Each structure stands twice: as structure tokens, then as C-alpha cells.
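Here you go, one structure.
Note that this complex is displayed minus one protein chain, with the remaining chains in position.
Up next, chain A:
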Amino acid sequence: MELKEKLLSSFLAFENQVDVDTYVHDIRSKAIKTFENKGFPNKKDEAWKYTSLNKILKEDYSVFSKEENNLDYNDVKKYLIHDIDSYKIIFIDGKYSSHLSETTHDGMDVCLMSAALTKPKYRLVIENYFNKIAKDDSLAALNTAFSQEGAFINIPKNKLAEKPIQVIHFSTGKESSLMLQPRNLIVVGENSHVQIIERHQSLTSNPVLTNSVTEIFASKRAIVDYYKVQNDKQNASLIDNTYINQKQQSHVSVHTFSFGGKLTRNNLNFYQNGERIDSTLKGVTIIGDKQHVDHNTLVHHIEPNCESHQDYKGIFGDSATGVFNGKVVVEKEAQKTNAFQANNNILVSDKASINTKPQLEIFADDVKCSHGCTIGQLDESAMFYLRSRGIPEKEAKALLMYAFANNVLESVKIPELKKRINKLIANKLGVNIGFDL
């Protein structure tokens, strides 16, 4: 059976299994119809011109995990930033793992989507925020139809979340192939501040397809720093759909580190609903083999005096392929907008490729918008300079690539995470040198 048919026919069984709340039930039912009508995107869709899902959709995925699986903390702690105090919301094959997690209800909710969707005390939050900004496209709708589990983070106003929150999805490979559809909802109150790290990690070579939706609401003057670590196994693919709604003077940053996986698609959407908002979108992509990473970003400037900063760096080796499609819309009312976008790439091999496309739609006349994309190779004179000091070819290349990505890393605010990213980059480049001192 084709995956689409399988999902459609599984929907009823799924709805029977979860507590049917009529409010959410209606949303799910509408969403499955949207998915049924639209189907999976294909290359005829402009937004999917350079990314084909065909191959990964051919696997015979289980659409839910049949059993509860366990993991030993010591076996998986290397995938966490384990040397800092943090809240942890951890899932194994789509199911919540209480023994690996560390949640809280003390002054804020760091807990589960399944609880938020079913418990009466969260009813109002769900009605106000759930599925309010996720797009009506086929993949987001598919996720909505099957929305059940994920992270629910609800921070009231004037609250500084004193430690970062890690949201990690493991897949164990107990199923021969598995599709996961995590659903996250993050609501950050006025003047509040939170840091979140998200990671999807397969533990075997069995195929995994994750279609994730995250909705983030940042109230007035809220600060949200979100980090996505994508370093998955060769048979794991991820479609990440993240939607961010910002109110006035809020600052939201999303850093995406894409170092692995078979196919990764990041749909990252910022909507600015207020004045003096700051949105930051940064990414480092370092891939090889036949890996594919596609960054599809949107920043929607709706009101005056706001800023957005986009900076994506890509390094592509072997037969790896990359896509950057960055859209910036500046509405007529959004005067004095400052919107910056940069996408710089290095192709390390002749077979690697990148398609990069900025899209600016500007309807206001008093704005500062800039965009630039470059595709290049490593500088030979810099290579000779490094090698003449005794640094071998591989290490010299790694150092130059690290230097190239460095200004994206500089804005990572959690030092331990930055250290970890540095290490991942060194591993990815196959060298054993410390990039920091």
C-alpha cells in the first residue's frame, strides 16, 4: 500500500486510540481531509522543485510504534548536552520516556503535548494556540491529523527559565521502518526567556521518517533561543515544519545545525505581529555522501520598525546536495524594516551541488533589505599558508571550513552546546583538532 493510503486508512484507528476531545477532533478531521486532497508534495510544487521525497516515501513505514521501548541513559547520553543542568523531554519511538525525562510544572509547564491536548486545565491554551500558525499545506496538515505527542512548553509572563530545555526524539529501530510525527507547542509569556535544544536521533540503520511540526508563540518582549541539532543516521530523514509568531519587541532566534541524515527539509516560518521585533535565522550545513539538506525560510514583516537577520553557511562534499530558498516579505505597513539575508556555500567536491534562491517581496518603500549568496571553493593561497606551517591537507581544509562557519557559531548562547557543535563539526570533517581555545 502506498504511504498516503496507509496513513489515510490508519487515521480512524488512530482517533479511536487517543482520547477524542471534540475540539481537537475537529481540527484533526479537517487536517486529514486537507492531506487527502493535497497528497505529498512533488517536484511540480515550486517549493519542492529541488527536493524529491519520492525515494523516502517508498519505504513501508509503520505509522505508529507498536510497543513501548526503553533505552539505557548511559547508551544515549552522548546525544544530550549532558554536562549541564537542563529540563529534558525525551521520546522513544514517538512515546514519552518518563525515566529519561525531567519535566516540571513548577511555575511553568515543561511537559507533554498529550497532556495538553487532553487535560481540561490546558483547554484554553490549546484553543488559543494549537494549530493557529501551522500552515495548511499537506505535510503540516498530515502532522496535525496525527498530532498526539511532543513537547508542550508553556511559560507564563515574567519568567526566566533558569535552565535550557532539551527535546529529543530517539528511534530505536525495533520497527523495521518507522514514521514519526511529533507535535510541539511552545508558548512564551511577556518578558519571559527560554532556551530550547531539539534533536532527532535514530539509533540504528533502519529507515525513519520524521514529519515534525513546532509552533512557537513569543509574547511581548519575550526572548526565545531555539537550537536544532540535525546529525542523524544515514537512513533517517526529517521534515521539520516550524512556525513562529512574534509579538512586539520579542527576540527569537533559531539556529539549525545540519550535519547528517538522508534528507532534511527545514521549513522555518517567522511571522512578525508587532513593532520592534527581532528575528534571527542562522544555519550551518556540513554534509557529504548523498545527503540532502533543504532550508526553506520565510520571514513575514507585517509591522514597522522590525529586523530580521538570516545567515546560512553550507559546506557540501561528495555527491551531497543543498537547497536554500529564503523568502522575505515586507508588507506595505512595515516601514523602516531592516531585513538581511546571506547564504554562503563551499563546494568541496565536483559532484556536490547547491541551489540557492533568495525571494524578496517588498511592498514598503522605506526599508533596508539586503541579500547575497555565494558559492565557492576553498582558497588555495590560504591552504598553502596553513600547510606551510605544518598543518596537513585534511586539517587545513577543516580549519578553513570551520572558519567559514564560525560567525554562525558565535551567536550560540549555551557554551556547552557550542562546544558540542564544535566537536560534531570536527567529527564531520574527520579531524581531531580543537577549534576553540
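Simple rule for what comes next: a residue touches a chain if its C-beta (ideal position, glycine included) is under 8 Å from a C-beta of that chain, and two chains touch if they have at least 3 such contacts; residues count from 1.
The rule we apply is simple: contacts and distances are computed from a predicted model.
Considering only "ABC transporter", "Anti-sigma factor antagonist", "Fe-S cluster assembly ATPase SufC" or "Glutamyl-tRNA(Gln) amidotransferase subunit A", the record for the omitted chain gives "Fe-S cluster assembly ATPase SufC", by its UniProt protein name. Of the candidate positions A:Gly107, A:Gly372, A:Pro392 or A:Gly430, contact with the unshown chain belongs to A:Pro392. Hidden from this view is one chain, which touches chain A at 379-382, 384-393, 395-396, 399-400, 402-407, 433-437.
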